[in-house]
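Sharing a structure with you now.
Only one protein chain is missing; all other protein chains are in place.
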Amino acid sequence: MPNDTGPNFQQNVSRALDDQQLRKNFKFAMGNFILKRKQIFSDESETEQLRQIGNTIKQRALGQLPQLLERLEQNCTRNGIRVHWAETTAEANQQVLGIMNANEATRLVKGKSMVSEEMGLNEFLQEHKIEVVETDLGEFIIQLNDEKPSHIIVPAIHKNKQQIADIFHQKLPDTPYTEDVEALNAIARRTLRQKFYKAQVGLSGVNFAVAETGTLCLVENEGNGRMSTTVPPIHIAVMGLEKVLERLADIPPMLRLLTGSATGQLITTYVNMITSPRKPGEKDGPTEVHLIILDNGRSAILSDPQLRQTLQCIRCGTCLNHCPVYTRIGGHAYGFVYPGPIGKILNPQIEGLKKAGELATASSLCEACAEVCPVKIPIPQLLRRLRNESYTSEHLATVKDGGYKKNLMETLAWKGWEIINTHPQINAIGNKIMSRLGARLPRIGPLKQWTRYRTAPKLAPKSLHQLVDEEGIRHE
Amino acid sequence: MSDSSRDQILNRLHAAIGEQRQVIPEPAGLPQESLDRSQKIEKLKALMEAVRTEVHVIENQDWTTVLKDILKKRDLRTLLYAPGTPVGDRLPKAWMQESDELPELVTYDGDIEDFKEHLFGIDAAVTSTVGGIAETGVVILWPDEKEPRLMSLVPPVHIAVLQADKIYSTFSEALQTEEWAQNMPTNVLLISGPSKTADIELTLAFGVHGPKELIVLILNENR
Partner (left out) sequence: MSQESQKPEKVYYFGTCLMDSIYPQAGLAGLKLIQREGVQVIFPREQSCCGQPAYNSGFPKEAKKVALKQIRLFTENYPIVVPSGSCAGMMKHHYPLLFEGDKNLHRVRQFSKRVVELSEFLVQTLNIQLADRGQPIKVTWHSSCHALREMHVIGYSKALIRQLQNVELVELQNEYECCGFGGTFAIKQPKISGTMVTDKVTDIRQTGAERLLAGDCGCLMNISGAMDYQNVSIRSQHLAEFIWERTHAK
């Protein structure tokens, strides 16, 4: 059903805005998240301090990213974790497949991982005849329905319980229709327990990787992450290279920021810190642990000091929750892996401006996201930067496909605007002419879009400059 | 193939950072509140109960008696425990005389490869902990050869025994005091309550893939 993550943003937007059920589901969910975050971060000044700490920790880490990754690799290797490096998502997919094949494995269970979405891992593995089972409840639901996640933290948020009941009833064998949430959860638990039991490989993302100790930190509420990373004999962790932190001591504040921002919790049910595979004498845990470090354009982003801030993201999803645009169009409309404000700055940098640049215009720059970002990414500022890049001459641009939007009409329009606003006499004459042309301006060009929802603005008969003259206000 | 990717990636990253010796000072620490023991117990208990953990503070009693009372109230056939640990070693003796009314004591026999089927049929497990954190309401587990990782995950009921004098005010305090960075074990777990999810219409439901019940026994010996 509606799962089109095709690149036609305007089409996606129209469809989303017309979908009353979708709008209702998102409005309810986002309102909830906003309230929860307010409650968990009720002390404003402490929250500000914490956000500043988060920002500093991430900036310091990014400022030494290669050194930290090398240290992480060293410590992981010393601990027995096998580290792989992938420049592209294709390479990362091959690495996962390679590990599966080396172990003759055909059954994989997955914890939630946005990087694995970026890789298109599920489709890739399925093409190679591997059973991939999403074990996070939200991911499980959308996997059954052949959909992509619409939110970073709660992938099935666009569905209400009737829709979910329907999916379970249609897609799971011997499953009656029930809207009771407890019953639905019990169905998922029963079904997935079998999968955990039988799985040969478990795959997870990484919330934070600690360079100092070679430790992978994962947070979750359901227990599916621990199941996936402890029961099967092989654990593969996939991670964007920007997720590495310098020290173990960085974990407490980052954890507080992540759980508070993502779900409004003081702490998740489980925090799972993995430093090695099963050691001699230990009875369980995977005997092999792999870490795949993915680049996919992140190293290019790092090279720009301003755009580098994009990499501070800890994937909490709170910018989505507070965004008036996301609330109305939902996650699928964005058409790329990452929705919401973070998606608007990340997707164009990964995919290039030609493909994803329009996302950067889909913001009123209201700053609601920047106000709550736990690591203080100045998203509106980065949106402006991407807009600048869209019109900059190609040879001066930093982002892929820079200058793709450059066109004569807009160039002239803004030049004209500049001339009017730097030449007071022209400005004054312009105002007089416009106000005489009639109270209402003609509905052409930009005004055509404006007047689909509003009446056109009326120009006043006398400008403020004229009124000020009449009042005899001093000019210096 | 991964090696040359490694080199390419690291080269690009080094070039990206370049000569920038932007000195960003260390982050400030948040003011850490320091609580006394009874405050820590109270805070931990309140936070854990808020996420549906059952918490018992045991002061002038044999904790195994409390454990037995808890188990008698439930219909459990088996209890997984760890011999060779201070917690585990108390149980066989405590079970004598009453074993008819109590779940059968079971040990983690062999590696998971051999024990898996049995493990997935066990009703409850009791483990020790290495501490707790009052600020967030969690118990800390360091699974090892004697207390494997899955003890606190697979059986639907998990009972954790916590020494009150090992409750830290904050996570940072725990990390620093115990010098975790010098000696990280295979796996560290922070657990706050029974497993839960709110993925369906944000309605909270307990008992998903991890245990449906978490019971914490806080041993608060009077000084």
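As written, the chain order gives the labels A and B, with residue 1 at the start of each chain.
The rule is simple: a contact is a pair of C-beta atoms (placed from the backbone, for glycine too) under 8 Å apart; a residue touches a chain by one contact, two chains touch by 3 or more.
These figures come from a predicted structure and were not determined experimentally.
Shown chains touched by the undisplayed chain in the intact complex: A.
From the options A:L35, A:A102, A:L437 or A:A460, the residue with contact to the chain not on display is A:A460. Touching the chain that is not shown, out of A:V83, A:A237 or A:A362: A:A362 (per the contact rule at the top). Residues 10, 13-14, 17, 324-325, 328-329, 361-368, 370-371, 381, 384, 387-391, 405, 410, 414-415, 417-418, 420-422, 424, 427, 431, 434-435, 446, 449-460, 462-469, 471, 473-476 of chain A touch the missing chain (whole complex, contact as defined above).
Basically, only the chains that are shown with their structure count from here on.
For the pair chain A and chain B, the distance between C-alpha centroids works out to 31 Å.
Chain contact summary for the complex, chain B toward chain A: residues 1-3, 5-6, 8-10, 12-18, 20, 22, 24-30, 47, 51, 108, 110-113, 115-116, 120, 136-138, 143-145, 148-150, 153-154, 170-172, 175-176, 180-181, 184-203, 205, 207-211.
On the chain A side of its complex with chain B, the touching residues are 28-29, 32, 46, 49-50, 52-53, 56-57, 59-60, 63-66, 69-70, 84-87, 91, 95, 135-138, 141, 154-157, 160-161, 164, 181-182, 184-185, 188-189, 192-193, 196-197, 212-215, 221-224, 226-227, 230-231, 233, 241, 247-249, 251-253, 255-256, 263, 266-279, 281-285, 293, 295, 299-300, 302-303, 305.
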